[in-house]
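The complex is shown incomplete by one protein chain, all other protein chains being positioned as in the whole.
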Amino acid sequence: MWAYVVRRLAYSLVTVLGVLFLLFLLFFLVTNPDDIARKAVGEKAPPQALEQWKKNHGYDKPRFWNPEHPTDSMLVDHFRRMLTFDFGNSDADDTPIWRRLRSGAGPSLSLSLPLFTLGLLLTISLGLLVAFFRETYIDRMGVILCVLAMSISTVLYIIGGQYLIARVLRWFPISGFDPSPSVIARFLAVPVLVGLLSNVGDSVRFYRAVFVEESSRDYVRTARAKGCGEARILIHHVLRNSLVPILTQVVVAIPLLVMGSILLESFFGIPGLGSITVDAINANDFATLRTMVYLGSLLFILGQILTDVSYTLVDPRVRLE
Amino acid sequence: MQPYLLSNVVVVGLGAALAVALASARRSRVWRDAGRELVRRRPIALAILLAYVAVGLLDSLAWVSGSSAGAAKGADTVSLHKPQSAIDRLFPDDRFREKSYSAPLAEREFLGGAPLRHPGRHLLGTDILGRDVLYQTLKGARVALLVGGFTSLIVIPLALLFGVVAGYFGGRIDDVIFFVISTLASMPGLLLLIALIMVLGRGPVQVCVALGVTGWVGFARVVRGETLKLRELDYVHAARALGSSDARILLRHIVPNLMHLVVITFVLTFSAFVLSEAVLSWLGIGIDGSWGRMIDQARDELSRDPIIWWNLASASVALFGLILAVNLLGDAVRDILDPRTLRERA
Partner (left out) sequence: MSTPRAPAARAQAETVLEVRDLVTSFPGPNRRIAVVDGVNFTIARGETLALVGESGCGKSLTALSILRLVPKPGRIDRGTVRLGSRDLRALPVAELRRVRGHEISMIFQEPMTSLNPVVTAGKQVMEAIRLHERVSSDLARARALALFEQVGIPDPASRLDAFPHQLSGGMKQRVMIAMALAARPSVLIADEPTTALDVTIQGQILDLLRQLRDQLGTAILLITHDLGTVNELADRVAVMYAGRLVEVGTRTDILAAPRHPYTQGLLRSMPARARRGERLAEIAGVVPPPGQWPEGCRFAPRCTRAFDPCTRIDPGPTRLSGIHTAWCHAVEREESTAPAQGAPA
């Protein structure tokens, strides 16, 4: 299996190079460094200031090919720095990007980890429940509720959740963040709740479909003929065999947890990596944005490799060669 | 050509293309039955969707009145020469606006209590700039259809093309296409979307392009997988042995077997795109005039005291209604076109 992992990593490297190239096209070809400089330094800044800024941020070099120093072009720079995780400074306020990443990771995880684990437990349980009652009223009601829940935009959940819980009921603070362990839960309660609600419809429907599909298989019929009860069939037989499609959805999200949720963080004032991304949007901070997309891709690719490996743990038929 | 004429042509062109597609679908028994089944199962959702489409259409064709009759009615020269759609004309902007907020069907302004210019005529109230909320909501339908429908119409055929070519021809072509697909797929959707819009600019076209670029990958991958399977089917082998050209095999054997996926995906990506645009509006980079934008602008209104709710409610219900209808139809379509049930009914 390790040979497989190594090979996947090698192919992933090629993909990463592809991602970097795409990012380069996006951020260096389509955009104009002069515009970026102007936005950072100011519209009325003198040309020397602009040039100086561009020099500081590496925008003054030729794009692809520097005839004098072949390896000193934006393209090479971009690849070299991204691959060595040398992200430099933000285009907006010159702070080192790494520092912001470090400070944002903790808050992001403090929201995304509970959201993820609670969400998983909740949606799988609900999915099993609805599958247990399939073809009955409970099932039909469940599916209708799921479709209704899915049709409400996350944005509306945020507004609604915030309004109801924080303003009307006044149970929890509207927004903000305080990492000290005694109060952190209060600030996370509403975003976690909102995050759960906005995902539950889609996920439960998916899990239900997987469970119902698996329930129609022959080995379930054999189990029933052996005298297995329906509950045992679902949990012991169906769930175990449904793990491959479930893992496909779930494992790939795990490395990305550290990137946090853009919407939830920005709205609830949680200073995580998602918030940083939104700030980058508002400040036209392409350097930070670039970094975020790059990191996101890396983590996603990692997640895909982990997913493949996880298959071997749950399905004895899967052998990664 | 003036932009509004161009957009009129596009709309008419789309309508014609749709008519042609429907006509050719009617000839096939499978599609006719499927259509009838859809109407039987989800008449309400279908009716709601058609209502949205109708409103969107009414807002899609714009013309300039510029006639002396209009001048006689007291319209100023600006609006005489501005291209306006049917919806625009129902709510003549210059004359229908208030100063600021007013509650639905109110007689007086919300802040201050001065009497309105058109008391009781604003069914859903007015927003902070005094614009009629019903008017804005109706106009949002066109934006939503543009974002969801138009973009899907571009994206899906492209993805189909790439996926089929990659799956059918294999080899180098497949390697290249699959590499592009997996590279794009490795980039987290929302982030890539944001990056694209930041880079391309914030107009409606750019947003649609960004949505398209991020949206075609998933479907292309599925199509490629299916094509790989279809390519190995016995009747395809037989067709090849009989000397059919690749193009013929593709057109007559492979693509028709993918059409059910196309329809299902169209519905799915429609709602995905519309919801994504709402999120983008929320982040400040959506399309002007969309319901997402209305919701974004109404963010703080809930916290006012007394509360201003009609803006948010109107846009939310409109958005919810469309997505719900599309989701319900999508479910029904997926059930109807499920290859297993298709076989049983045959």
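Letters A and B mark the chains as written, and numbering starts fresh at 1 in each.
Assume contacts are C-beta pairs under 8 Å (C-beta built on N, C-alpha and C of every residue); 3 or more make two chains touch, one makes a residue touch a chain.
Not measured: the values here are computed from a predicted model.
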| item | value |
| --- | --- |
| Chains shown that the absent chain touches, full complex | A |
| Residue in contact with the excluded chain [from A:46, A:62, A:96 or A:229] | A:229 |
| Touching residue (missing chain; options A:7, A:55, A:186 or A:217) | A:217 |
| Absent chain, residues of subunit A that touch it | 135, 216-219, 221-229, 237, 240-241, 243, 314-317 |
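By definition in this document, only the chains that are shown with their structure count from here on.
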| item | value |
| --- | --- |
| Chain centre separation (subunit A, subunit B; CA means) in Å | 25 |
| In the complex with subunit B, residue positions of subunit A that touch it | 14-16, 18-19, 22-23, 26-27, 30-31, 147-148, 150-156, 159, 163, 167, 256, 259, 262-263, 266, 277-278, 281-282, 284, 286, 289-290, 292-293, 296-297, 300-301, 304 |
| Contacting residues of subunit B [partner subunit A, same complex] | 179-180, 182-184, 186-188, 190-192, 194-196, 198-200, 271, 275, 278-279, 282-285, 292, 295-296, 299, 302-303, 312, 316, 319-320, 323-324, 327-328, 331 |
